[in-house]
Each structure stands twice: as C-alpha cells, then as structure tokens.
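Input: one structure, supplied below.
Apart from one protein chain that is not included, each protein chain of the complex appears where it belongs.
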Amino acid sequence: MLKVAIVGASGYTGAELLRILVGHPEVEICCVTSRQHEGLPIHQVFPSLSGFCDLLCEPLDVAAIAARADVVFTALPHKSAMEVVPGFLDAGCKVIDLSADYRLKDQDVYQQWYQPHTSPELFAEAVYGLPELYAEQIRSARLIANPGCYPTSVILALAPLLEEQLIDPKTLIVDSKSGVSGAGRGVKLGSLFCESNEGFKAYGIASHRHTPEIEQELASLAATDIRLSFTPHLLPVNRGILSTCYADLLETKSSDELLDLYRQRYADEQFVRVMPGEQLPNIAYIRGTNFCDIGLVSDPHTGRVIVISAIDNLVKGAAGQAVQNMNIMCGFKDAIGLGIVPMFP
Amino acid sequence: MLKVAIVGASGYTGAELLRILVGHPEVEICCVTSRQHEGLPIHQVFPSLSGFCDLLCEPLDVAAIAARADVVFTALPHKSAMEVVPGFLDAGCKVIDLSADYRLKDQDVYQQWYQPHTSPELFAEAVYGLPELYAEQIRSARLIANPGCYPTSVILALAPLLEEQLIDPKTLIVDSKSGVSGAGRGVKLGSLFCESNEGFKAYGIASHRHTPEIEQELASLAATDIRLSFTPHLLPVNRGILSTCYADLLETKSSDELLDLYRQRYADEQFVRVMPGEQLPNIAYIRGTNFCDIGLVSDPHTGRVIVISAIDNLVKGAAGQAVQNMNIMCGFKDAIGLGIVPMFP
Amino acid sequence: MLKVAIVGASGYTGAELLRILVGHPEVEICCVTSRQHEGLPIHQVFPSLSGFCDLLCEPLDVAAIAARADVVFTALPHKSAMEVVPGFLDAGCKVIDLSADYRLKDQDVYQQWYQPHTSPELFAEAVYGLPELYAEQIRSARLIANPGCYPTSVILALAPLLEEQLIDPKTLIVDSKSGVSGAGRGVKLGSLFCESNEGFKAYGIASHRHTPEIEQELASLAATDIRLSFTPHLLPVNRGILSTCYADLLETKSSDELLDLYRQRYADEQFVRVMPGEQLPNIAYIRGTNFCDIGLVSDPHTGRVIVISAIDNLVKGAAGQAVQNMNIMCGFKDAIGLGIVPMFP
Partner (left out) sequence: MLKVAIVGASGYTGAELLRILVGHPEVEICCVTSRQHEGLPIHQVFPSLSGFCDLLCEPLDVAAIAARADVVFTALPHKSAMEVVPGFLDAGCKVIDLSADYRLKDQDVYQQWYQPHTSPELFAEAVYGLPELYAEQIRSARLIANPGCYPTSVILALAPLLEEQLIDPKTLIVDSKSGVSGAGRGVKLGSLFCESNEGFKAYGIASHRHTPEIEQELASLAATDIRLSFTPHLLPVNRGILSTCYADLLETKSSDELLDLYRQRYADEQFVRVMPGEQLPNIAYIRGTNFCDIGLVSDPHTGRVIVISAIDNLVKGAAGQAVQNMNIMCGFKDAIGLGIVPMFP
C-alpha cells in the first residue's frame, strides 16, 4: 500500500482528497494535517467522512510526515506551499502540490503575480500536472504542480484547436464561471451564503492570477505568444466550472468536423467526454467526478468557434486531478479510485 | 386614473406587471386575463398578491377589454400577441406588447427567426420601447414593442461605445447569463428545480432569437452592419441577467475615461447606474428593480474593453420597462411606480 | 421630517432598515454608524443602495448622534446594545432596540441565557414591540424591545388559540426553519455558502435563546406557565422563517372554525394575512415584506391543530417591525413606508 499524507486537510480541497483517497484500493492515508483543528479527528471537521477516516489532525512537521509518507499532497495556499515542498522532496517524498507555487515556468512572471519565490530552482523540475498533455513527464516526476481549476477547464477546451492551428490566438476570449467552493473554506465576507446566493458577478477582470498560467500553457500549445481576455464569474452553486471560449477560426470548419477532431484528440483520455452532436456540457453532469465534458459550436455567421467545457473545480480542477497524477507517478491505472459515477440531480 | 388591462396575467411577467401596477398611484387595473385560470381570483394564482388585487381572471375578449381599458399590456407568447394587438389598436387602446412580435423592423428577418407575421404593416409604427434610446418616439406612440430581456442588457451596455465609435463592431462578443424565470412559467422539463439547481449550461449558441433583435439595435447605433456572437447561459437563480460584453477598442482609453463617458451618456437616465471605480455589477444589487447597473474594465494587455451590465429580467427586462414606457406615453413622470429600492440580500 | 439614526448599519438588519427608511415619506435618515466601515459611504457597503443614500458611516458617538436624531434604531448585538441604549434615552431620544437586551422581563432569566445586565432598571419601561399585541403601550413608549424573528413568527401563530384557551399549553411544540440571513453578516464558518447550500440541519435544540422570549409571551397570553419544545433549523435561502406549531386541541374545532377565529382576531391587523381555505403559507409569498401569513389544519385523526406562519426574518422579524413600531410611536399610519408588494418569484 502506498502511504500518502494530506497536508492542509481542513479545506475543501483537503476534504475532497480524503473523499477520493479513503476509497482508493492502493493507498493508505497515513497523515492529515491541520493547524486550526490540531488533535481533532478529521471526521469531526468533516462529519460526512464519519466511518471512513479516524485520523487525528496533526501539526505540519515535515520531518515527521516525510518519515511515514511516500507521497505528499500539499493542499496549502500559495507561499505556504513553497515553505514545505523542498523539505518533503529532500526527504525523499514525491510531492503533488495543489497550490500555484510551481506552476509558472518564469520566475519573473510568478513574482509579478504573486510574491518573491524561495525555491525557483525547482521550476525546471516541476511537471505541470495535466495528464492529457504531460502524461510522459508525470510518470517520472518527483514534483507535480497540479494545475489550477480555471486553467484545467480552459486548456482542455482549447488544446485541439491550438495544436492544429485552426484558430487565431490573438482573438481568444474566455468567459468562465465557477462555483463558490473555488474560493476555499476560509471565512470571508464574499463567501457568505447571503452574499452569493441569488447573486452573480464577474470578478478579477483582466487581473486574475490564473491568467498567466493559462497563457503559458496555451502559448506552449500554439507555439506562439498568447494574450488572453479571461473573465471569471462567481456562480451560486457549490461546485463546478463552466468555461465558454471564443476564437476566430482560421479556416471554415463545421461543428461536426471540429467535434471529430476533439474525439480523435481525446480518444485515449478517459476523463474527457466530448459531447455528441448538439449536446452542450452542464456542470450538473460532471459533479463530483474527474470528468471534463466538452461541447462546441462553429458559427458561420461570425466565423467563430465557441467551445464550452465543464469540470468539477474540486475534482478535475484539484483533488481528482492530483490523484490522477499520483496514479500515473506510481504506475497505477490512470482511473483507479476515480471511477465515480456522476450524481444527477 | 388610467385604466389598464393585463392580457396574459398568469405568467411571471404578468405577475410582475401586477406587482408594480397595484402600487402605481395613477393607474387602476381594470382587467386581468388568463385562459388557464379563468374565473379564479388572481391572488389565488399568485398568493403573494393577497390583499393587493381581487380581480378575477377573464377570458381574452378583445372588444370587452378594449371597452374598459386605456392601455393594454400584452404579456403573451409571440404569435399569440399578433393575434390580438391590431384589434386593441383599432379599438383605440394604446398597446405595450411584451412579446417579440413587433420588435424587428424587417419582416424577412422576423419570419426567418419566428413564423409568418399577420400584421407587418404595424412594423413601421411600432416603437422599440427602450426609453434610454427612444424616449421621444415613445412619448407619442400607440404601439410599443417592449424590448427583450437580453437585448435590454446588451444594448444599454454597448450604446455609449458604439455611439462614439470607440470599438470595432466586428469584434463584438456577448456572453450572457439569465435566471430561470426568463424561461417563463410554462411547465417543461428544463425548468424543473432539479434540472437547473446546482447546474449551469449554455444554450441556443449562435441560434438564440434575441440575436437579430440585438444586432438590429446595435447596427442602428453603430450605423453599420453588426454580426454578433451571442451566448446565453442558464443561471440557477430566480431573476437577473448579467451580460459580459467584449470588444476591441479602436483607440486607447482607460477604464476611468470610459466610465466618464458612460456617466455623461446616462446622466439623465435614472434607471441606469454606472458603478463607481472598480466596482462591478451583481444581479443581487438590482433584484426586483428597474435598474440597469453597468461597470467596465479597459484592459491594456489585450486592447479590449469588457463591459458588464446587470438587470432584473422581469423588471427592466420586461414588466418594469413596460411600465416605464407607459409612464412616458401617458405623460407621467418616468419613475412613477418604479421607485423600488433593491432588496439585499 | 422625523430624524432617525441607524446604529449598526452594516449588518443585514441595518441594510434592511435603510432599504425601508430611504423611501419613508416622513423620515430623514440623519446618521448611520459602522465601526468597521467608518468613513465609507454606505452605498459602497451596500451597492444595492446606490442612488438612495449617500451618508458616510460614522463611529458610534452617543452624544453626537443624540444631538441630531429623534429616534434611534440600535441594530447591534446583545450586550453592545445595552452599552448605548441608556445614553440615548437620557439624551431624549426614542429608542427602538433590535437586540435581545430589553425583551425579557425577568433579569434572572436574561442573565441565565445571556450575561449580566447593566441596565435592568429599564426592563419595566421597555415595551415588547409586537404591535398586534401591544399597540397601546407602543404608542407612548420611549424604549421598544423589538421582538426576535422566531418569537414574532411563533407568537402571531399561536396567540388566537391561547387567548381563547383552545389548546393545551403543555403540548406545545414549535418546529421553525430560518433562512441564513438570520445568522447575520458576521463572517463565520457556518454562514459560508458551501456550508449551507444544499444542506439542512437543526441547531440549538432545547437551548436556543429565543425560547425564554417565546415562553414569556405565550405564558402571558395563556395566563399560565409555558414550557415549549422549540427546534430551529437552518434553511438554505436568504430570507424567511416558517414555523410549524403543534398543539392538542382542548375541544373539537374544524379548520374552518379556527380560520374564522384567526380572521376575527387579526381583522384590524394589516400585516397579518390569514390564508384562505386550504392554502398554506410559503416564505416565497412574503419575501421582502412586513407580512405574517398564517394557515392551519385541524386534524381529527390526532386531535391536534397544526398552525403555520411565514415571515421575512429581516422585515416582520426585524427591520419592518421596527419601522412599524416607529410609525405607531410617532403617530404615523401603521403601514406608512411598509407598503411593499411581495416579489414572486
């Protein structure tokens, strides 16, 4: 059994890692940490887990954890993650970091959007953990930078078009909508029920920190510089991201032709479901699962293609993708522990 | 007292007309019609109205209603509206039609998107009832084509930029999100609670019937042909439309410069609120009211402007705008009966 | 114009007082206080109020406020209220206190459920501000203890039965459900969107602080001691309380007979709507208004009556009732400023 530790277990991402890993047949969770709930059984922090996990929340002691764990999931805020990741690596653990700390390849860009970085020497080694793009590198990685939730939804939506150079990269516009769990479990005014319920708004227009991450990966796919309009919105649901992506087509292609391209591109990817015909993704169809559903329309009226993707921000956008990465790193089957059937309604 | 009739009172738009008009100091509601609930007091159809309106639902008898009413609000589906509107006009009533039947100026376009039209001779006379653009014509109109909900949100968002020719009309993309009441009170699978709640999806991509209406009005403002990408989405809230509009700027303008332009353009429009500084609209701030809140960001990174507008689809997007039109047609003050303070949360 | 101050304006109750009072024809709001937002215009704290109120948030300076205000609404937590209420009274203001500090008549009971009280000498003077029971005393009061939200819903539901001694007081069970705004705007884990949305739970069983307040008032109506089972639940909606009340009937009465009794009892009370026939209250029918809707069923199978009441916890359960009290104290018509028509949906 693989021994895994979850560092930062009392947030929603931590809870989701636990939900998935308690049922994983090859894994034993050996440690959960939470500063805030130290000493409390994790099933009192999350009563939903009652009967599934009796571990007590521990303080974050790198050496003590590294002595017991083979793989460490760091579900900490950016900056907090970089304070412990190098220690876990030095102690011989594999690390899957769910923060933003190792996702950007360019230190200047990181420091412009976040703050000074204390271990930029790891940038070259860290593998961007999007298995549909980087499975080979993930297989042999020590450090995975688990992708952001918005970037996952956008990159999977646009990769086939950019790889085939079918769209004009200068015209890319992404309008994304995320459920409230994307803001985490921290107590702040904007996350209150009454501030979000029956509301809807954009935020962080032209300034959201996921923008450089998306641009980096799309630029790599397009082999050209990318400047993106990215507008995130706050959706009054618990979970789910839907991204609506617009681009000018460089040559005329029908919806069916483009859907065929997507089906080919993702034929071997069991977590990408290309919707049939005119069906469009809905976050209700992938809730709780590691799927990314994709649909699209080619519009001859404007010459644009509109691609829509839906993921669960806590699963394919965080914990599920992290477990998918772990499976690949450890030689398990990709989907093991992730065969959750979507619950509808 | 002005005598008004509400034809088609048992839908959400009808209920909203009642909510607003029972408190209007210059109006007496003389008739409500509903085929489905004929003979039932309207406060049993909508118990919320208990104590405010005791009228019984009548059948739709044009002559009988015209004999009593000065102004008729037709809150019927398209096609049903055109069957009765000419009759009301012939009988001397003023008509405010909330359907799509008299909004398009080009009969071919109407028939391409809807079905054959039986009174196209009224197209020239019908005034598109967006007071922020057409107050003068509304003042003397007999027939108002009350704008669609999406078009209201989009036209108000983009008018100042198009009037000043600050954006490239070929780059217009509108990503809209509407609450479920936009689908009406008809019983259909897609409107069920469990089909929408905790869900989010796009629908009618590149094929929504509000597209030609938006294009007609934007083209008139821009004095050029417009082809728009318009993507509506279904938002799991009762009310509210938020439209996120993207366009390439033709010259560099800062957010503050553009906000100033909006403030000037709408200085005399009491139902348009331009948000201060970096604040962005939220459908939670205008719920139940006739306001259109607008905010924007000019993004030097991409050279685009992103404009966001929020309205209540049942008020500024339907019943409230209809009453605003009535006020103008009848020489009342614009805002009379519409001074509703937004309820938050 | 009556000059009023709102002390503690940045909570949901404060916002609701503002929503109601900005449209009140006899009132001028002269001051709003908020420690947290001192110096900020209140319409930036609540953008919904943009265009309706430009006041800046002030610190809580009793003397400075009392010099300007005729009536002071204290929308503070219990304990904070008692620190300022005596000062406002001494300075000649009328005070409507929305906290629990002056609702209980028995100092021991207060101190058992809350903490030591520093001005118990005001208990005798404070009038429990439920106009349907105490209009006469309210008229001449200096200090109103504005009732709790749950107590308002329960007392109005049960008063007619207890006054007529139709039910056995020992069998009273009240099962109440409240929207999340009842927990206030303070940032705490339990009020987060993701902790409440799609959830439902009871809390404070047999230990909620509104229990002694309800028992005090029901005992007064029944002229006998009352011990109540009171179970509040947290409902995933913004607003609304629905209380389901159970009691054994002392004599056989049909639903119609009991409804007649309720109609008589509340014939002169314009904010109580007794539902016709078999219709039952729904919080959706009174949202945003000062109404208390009541329905009931007499069940011959068990010999019990089930009474259901619905109020908006922020209006009839707080700010609306406070304004109703102000109207009575100041000789205005009861309903002035409170004629809000319910918005549905």
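We just call them A, B and C in the order they show up, numbering each chain from 1.
The rule we apply is simple: a residue touches a chain if its C-beta (ideal position, glycine included) is under 8 Å from a C-beta of that chain, and two chains touch if they have at least 3 such contacts.
This is a predicted model, so every value here is computed, not measured.
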Partners of the unshown chain among those that are drawn:
A, B, C
Given that one chain is not shown, which residue among C:I173, C:A219 or C:I336 touches it?
C:I173
Can you say which of A:H78, A:R103 or A:R239 touches the chain missing from this structure?
A:R239
Which of B:P212, B:P236 or B:P281 contacts the chain that the document leaves out
B:P236
Which positions on chain B touch the chain that was left off?
12, 180-181, 185, 187-189, 191-198, 236-238
On chain C, where is the contact patch with the chain that was removed from view?
171, 173, 175, 177, 194-195, 197-203, 205-206, 227-229, 231, 233, 235-240, 242, 244, 246, 280-284, 287, 297, 299, 301-302, 304, 306, 308, 310, 345
Which chain A residues touch the hidden chain?
12, 15, 19-20, 22-23, 44, 46-52, 181, 198, 238-239, 270, 273, 275-276, 279, 282, 284-288, 293, 339, 341-345
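By definition in this document, only the chains that are shown with their structure count from here on.
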So chain A and chain B: same face meeting same face, with over half the numbers shared, or different?
same
Roughly how far is chain A from chain C, going centre to centre by Cα mean, in whole Å?
45
In whole angstrom, what separates the CA-based centres of chain A and chain B?
39
Multi-chain touching residues of chain A, meaning two or more other chains, are 194-195, 197-198, 236-238
